[in-house]
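One structure is given below, represented as structure tokens, and several questions about it will come after.
All protein chains of the complex are present and in place, except for one that has been dropped.
Showing chain A:
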Amino acid sequence: MPLTDAVRRDLHALPDVAVVPGDPPTVLPTTVQALAAVLGHAGDFTVAVVGARTSVAPGEPWTAADVVIDTGRLDALLSYDPGELVVRAQAGMPLARLQRTLAEHRQRLALDPEHDRGTLGGVVATGAYGPLRLRHGTVRDQLLGVTAVLADGRVARAGGNVVKNVAGYDLGKLYTGSLGTLGVLAELAFRVAPLPPAHRWLAVPCGLPAAVDLARTVDEAALEPAAAQWYGPGEGGGELWLLFEGTPAAVEDILGQARALAAPFATGAPRSHAAHTRPVPPATADTSARLRLAAPLSRLADLVRHTVARCARLPEAVWTEAAVGVGVATLSLPVSLPAGPSSGWEEALKEVRDLAAPYGGSVVVDTGPGAARLPADPWGSPPDAVALMRAVKDRFDPRHRLNRHRFLEGL
């Protein structure tokens, strides 16, 4: 339903809210109260919530809503005491800016998603993660407390600002990965970690199945890598990147052990380096879509192999990044992929999803920003608890006004 002029006027009149005209108009609240006032407005309009717009999450695009709420000006640091290893910030703060602040005190949020330009709220809403997930988990494991504004403008906290706390329901878990469909994240508290004084990567040339075996060998030797990522085209030639962090002496010692363990798996000479960068898809592999694969550790290589074979006509054009110690992989598909209705995507995805289902795995389609959508259901078959998920959505957002249809099953 198009936004009425009366609602537009009301939004313009709200204090502490900047409005960028357009269709849909974008509102930028600068305080939590202002955000609550926007959502508390009685008008019957739908809302899309955006941060820095860096994510490639599936579902309905944000432009389909009546009003876009941009959290970019809710970006204050609320409290940070390095001695506590806890930081609180507003949701619109970019992850990179928070990391710069923490780094001044030799600390970090142990979270390294692809885009650190993204906002903290976006990181939580998409459940983002990077290679450090192996050691530190996802944002789910580091979020301590959350203040959210519900669809009716109600401001509600859960969790707290201390690392240990079991009082009340931990709704931060529920908001994590919910793509903004249950509430608008306003303030977030995270546990942070000391920045290790030294870090070294060991890049071992090998195929994906060998990488899985090598990662397991390194794990069994209890060398505790911080990350174990396989990068390469398709699932053949590529490299396993193992990250070791700690004191300089310990890292050198462990790197030596890892190098020895890697020898039988390597197809070339392993290299070590201290670069903060990690391999990125070749420029030619500019993507139209990504497939996010998840499987138990022992099934990941198999699921990747089948997906590459089934979903890519030119396997060498697929860029794979696989967290082999975690059980997740991202396949970046080239723009040149056929995307018409008869391109066979539905069938191909169904086949690999059927393969993954018995062991609880999943294949989710992320759409590249601005790119054409794949003519396929991004999620696959609904999970067992879908009726319960719908009941939760109905309680939190009875009119389904927040990020409508962004989530699975039209939630």
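Everything that follows uses one rule, which is that a residue touches a chain if its C-beta (ideal position, glycine included) is under 8 Å from a C-beta of that chain, and two chains touch if they have at least 3 such contacts; residues count from 1.
Everything below uses one rule, namely that contacts and distances are computed from a predicted model.
A.B. asks: Mind telling me which option in "Chemotaxis protein CheW", "FAD-binding protein", "Formate dehydrogenase subunit delta" or "ABC transporter permease" is what UniProt lists for the chain we can't see?
C.D. replies: Record says "FAD-binding protein".
A.B. asks: Consider the whole complex, including the chain that is not shown, and state which of A:Val20, A:Ala76, A:Ala96 or A:Val162 touches that chain.
C.D. replies: Counting the whole complex, the residue in contact with the absent chain is A:Val162.
A.B. asks: Quick one: which of A:Pro82, A:Gly237, A:Pro279 or A:Gly344 touches the chain that's been left out?
C.D. replies: Checking the options A:Pro82, A:Gly237, A:Pro279 or A:Gly344, the one contacting the hidden chain is A:Pro82.
A.B. asks: Which one touches the absent chain: A:Ala294, A:Val318, A:Leu331 or A:Ala376?
C.D. replies: Final answer for the missing-chain contact: A:Ala294.
A.B. asks: Determine and list the chain A residues touching the chain excluded from the picture.
C.D. replies: 81-86, 106, 127, 137, 140-141, 148, 150, 154-158, 160-171, 173-174, 176-178, 182, 193-197, 216, 219-224, 246-247, 249-250, 253-254, 292, 294-299, 326-328, 356, 359-362, 364, 379-380, 382-389, 391-396, 407-408
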